[in-house]
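Excluded from the complex is one protein chain; the other protein chains are retained at their positions.
Then we have chain A:
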Amino acid sequence: MEFIMAILAGILFTTGIYNLLQKQLLRIIIGTGLISHGAHLFILTMGELKTGKPPILTEGVENYTDPLPQALILTSIVISFGVTSLLLVLAYRASQVNGTDNMEQLRGNDYE
């Protein structure tokens, strides 16, 4: 199971980076979204995957899922959600004000 998840995370990373290297702004933002999904899956995998086990350690429970990665992912998801929405608004404004969403044309020069 971990093996499949690792490959999946890898695919998400590669597609994310491919999109990140595009010129169109929206594609770049989708790329960051894919990368963050990859990272989150990765954290989950790193805490060992077990089906149907409680994320809790009490008396009587001997086999349990590690609850910490889930807490970490939750925090990380909220953060990346916030940043992505900010980025979308920012990209919208920037492309409107600058009149283009092509990164090639958004380079800029020294004296502005």
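Basically, a contact is a pair of C-beta atoms (placed from the backbone, for glycine too) under 8 Å apart; a residue touches a chain by one contact, two chains touch by 3 or more; residues count from 1.
One rule holds in what follows: contacts and distances are computed from a predicted model.
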- request: Refer to UniProt and select, among "ATP-binding cassette domain-containing protein", "Sigma-70 family RNA polymerase sigma factor", "Iron ABC transporter permease" or "Na+/H+ antiporter subunit D", the name of the complex member that is left out.
  value: "Na+/H+ antiporter subunit D"
Query: Which residues does chain A use to touch the chain missing from this display?
result: 20, 25, 28, 32, 35-36, 38-40, 42-43, 45-47, 68-69, 72, 75-76, 79-80, 82-83, 86-87, 90-91, 93-94, 97-98, 106, 108, 110-112
